[in-house]
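With one protein chain held back, the other chains of the complex are shown just where they sit.
Up next, chain A:
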Amino acid sequence: MMEVVPENAPEHCPGTQSEDAGKASACAGCPNQTICASGQIKEPDPDIAKIAECLSHVKHKILVFSGKGGVGKSTVTANLGFSLSSNPEQEVGILDIDICGPSMPRIMGVMNEQVHSSGYGWSPIYVEDNLSIMSPGFLLSSPKDAVIWRGAKKNGLIKQFLRDVDWGELDYLLIDTPPGTSDEHLSIVNFLSKAGIDGAVIVTTPQEVALLDVRKEINFCKKLNLPIIGIIENMSKLVCPKCQHTSIIFPPTAKGVDGMAREMQVPYLGDIPLDPLVGKCGDNGKSLPHTFPTSPSAIAYKNITEKVQKFCLNNVAPTSEDTIN
């Protein structure tokens, strides 16, 4: 599935999964020739099938990505989760795979919880009857603990989360990722290759420095053939709570997020204002859609949630022919 033709492969590499792997003329002199020729590489990871089985009761799986850090991935994930679960008929799960900086437990207000294991695996923590969450934060003994792990070890934990958590029946599983395009991202896409991913939501802030990284993330998704549900513009503007004056804090220089989305042919899902209420809710582990249902940010989240739901139900984005090559 993934890295079929490795980035550093010789020219005309037939691809590691191909019948000709290790045997084509281009393979002569490649340091991995013997590995490819042995056929070992073609055997898929047996855990991928187990993951598919474990997640067979999960209808829709959505990844939340961003190129740059601190644009609000976790906040957006949490509020999408709260919004989706405000419909009592829908079961929602959130999986946090930001191993080195798990903020989900705090944002969801379940900081001091511990994970229990049962015969069926690890039980997630329930924030509400129909909203459960799993995070590496639950496995740390103190909030000061740092997870100083290299990539390989992180991948092991991600696999365990996918294989061993007893989610039960879920309509939506939202997966919050760390920033970048590295181990965690490659692994999650690979591990879910059989279970299936509906698509990725990409979060960004408006300034060009952030868009620079978002373009990389979009190209990452395209390279891995991962459908893009759409882009969310976070922290678009700040409304002064005293005088209602609107300020732009992260000024867009070029065409802004909307323009970039059009340019790269991915759907634009909407913008969320920079709202001190959002930050406050996150710090206190409160649900924004429930605590301040009439605030502009809560309304923005509601609209975006509807679009995401629509995508999943149809499994077709407005411009999907352009995005899923």
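To be clear about the criterion, a residue touches a chain if its C-beta (ideal position, glycine included) is under 8 Å from a C-beta of that chain, and two chains touch if they have at least 3 such contacts; residues count from 1.
Note that contacts and distances are computed from a predicted model.
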Absent chain [UniProt protein name; select from "DNA polymerase", "Phosphatidylinositol N-acetylglucosaminyltransferase subunit C", "Cytosolic Fe-S cluster assembly factor NUBP2 homolog" or "small monomeric GTPase"]: "Cytosolic Fe-S cluster assembly factor NUBP2 homolog"
Residue of A:164, A:208 or A:258 touching the missing chain in the full complex: A:208
Touching residues on chain A - with respect to the absent chain: 7, 67-71, 74, 99-101, 103, 106-107, 143-152, 154, 178-183, 185-186, 205, 207-210, 212-213, 215-217, 219-220, 223, 238, 240-243, 245, 247-251, 253, 274, 276, 279-280, 282-283
